[in-house]
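Entry: chain A
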Amino acid sequence: MRYGYFPGCSLTSSAKEYDISLRKVTDKLGITFEEINDWSCCGATSAHVTNHKLSAALAMRNIMLAGQQGLDNIIAPCAACYNRLIISQNEVKNHSGIRKETEDLLSVKFEKDLKIINILELFLKSGLNKITEKRKRELSGVKAACYYGCLLVRPAAITKFDDAEQPESMEKIVEATGAYAVDWNYKTECCGAAHSISRRDIVIDLSKKIIDDAIAHGANVLVVACPMCHTNLDMRQRAMKRKYPEHKNFPVLYLTELIGLSLGMDEKDLGIDLHYSNFKYADTLMNNSAKG
Partner candidate 1 sequence: MDKQNWEPKIVAFVCNWCTYTGADLAGTSRLKYPANCKLIRVMCSGSIDPVFILKAFERGADGVLVSGCHPNDCHYNAGNFHARRRWDFFHKLLDFIGIEKGRLQFSWISASEGKKFADVITKVTEDIKAMGQFTSYKKMNSEFTVDFPADLAELEEPVLQESFDKETVK
Partner candidate 2 sequence: MKIGVFVCHCGENISSTVDCLRVADLCKSYSGVEYSVDYKYMCSDPGQKLIKEAIHKYDLDAIVVGSCSPHMHERTFRNAAVSAGINPFMVEIANLREHCSWVHDEIEASTRKAIELMRMAIEKVKRDKPLTKINVPVTKRVLVIGGGIAGIQAALDTANAGYEVVLVEKEPSIGGHMSQLSETFPTLDCSQCILTPRMVEVHQHPRIKLMTYSEVERVEGFIGNFKVTIRKKARHINEENCSGCGLCITKCPIKKKAYNSFEEDLAFRPAVYVPFPQAIPNIPVIDETVCTYYKTGKCGMCLKVCDREAIDFGQKDTIHVADVGAIIVATGYKLYNIEKKSEDSIYKGYGEYGYGKYRDILDGLQFERIASASGPTSGEIKRPSDGRVPKKLAFIQCVGSRDDSKGISYCSKICCMYTAKQAMLYRHKVHDGEAYIFYMDIRAGGKMYEEFVRRAIEEDKVKYIRGRVSRIYEENGKYIVKGEDTIAGMPVEIDADMVVLATAMIPQDDAGSLARKIGIPYDKYGFFNEAHPKLRPVESTTAGIFLAGACQSPKDIPESVSMASAAASKAIILFANDTLEREPVVAKVNEDICAGCFYCMKVCPFGAVEVKDVKDMNGIVYKEVAYINQGVCQGCGTCTATCLSKSIELAGFNNEEIFAEIAAL
């Protein structure tokens, strides 16, 4: 089984740290993958909200390339990419019209059936005990609110890996690192990523509610698995403060970064210093650990 890697645009720029930490962590856990050659953008929200054919073609181009490269799986760490790829693939599978159209557009025939997997599936599959075994740092004081966002588990009929309303897979991973996962309400509420730039007002409100609920349920860190979520929840905190003066900065980590920390890696190595909010994550969390 050869894993393909589709980083997606964000992981090459604004979410570099996600890419960095993912590579570091998987390396340590002995998971290997190959980047898809000459991959292009999945089309993201902008394509499917304005032009469905374009969206299907952009997504399928990458799946096709991976197939040609001899890969069996595609890991898409960005929840939005994951969602676009799996939905487009599903559509092509179920509607011969779209299939034909897209095949014609790309001048190929879709033959290989690649499995698109998200970051949670990757860790669940590769064995949580590996994380537990290789744990170096004590994270028992970490109270994580696992934030799935909207696109990771929906629609469950297509993603087929966790419950759409009360997902638990990220909690399982977080608990494998020795951290504690809190039960909270906004696991799957949308942060409005699609409007991150064009309607910042909306995004700030939505993200604020998410952070507040995490705090209300005793979390001391938000754990995310999507660059868009991270951008909104981390980078927008300054704007949030402007609108809601009582707001206090709150740490937001990528799941891979949390795993990396538990494996004893250095914050800088994991790229955590690239976060917008300047936290000494490891210290803060360790202090909390000390406090219990």
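In the analysis below, contacts are C-beta pairs under 8 Å (C-beta built on N, C-alpha and C of every residue); 3 or more make two chains touch, one makes a residue touch a chain; residues count from 1.
The set was built so that all candidates are chains of the complex that A comes from, given by their letters.
These numbers come from a predicted model, not from an experiment.
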Q | Selected partner (touches chain A in the complex), from 1 or 2 | A | 2
Q. Where on chain A is candidate 2 touching in the complex?
A. 163-166, 185, 213, 216
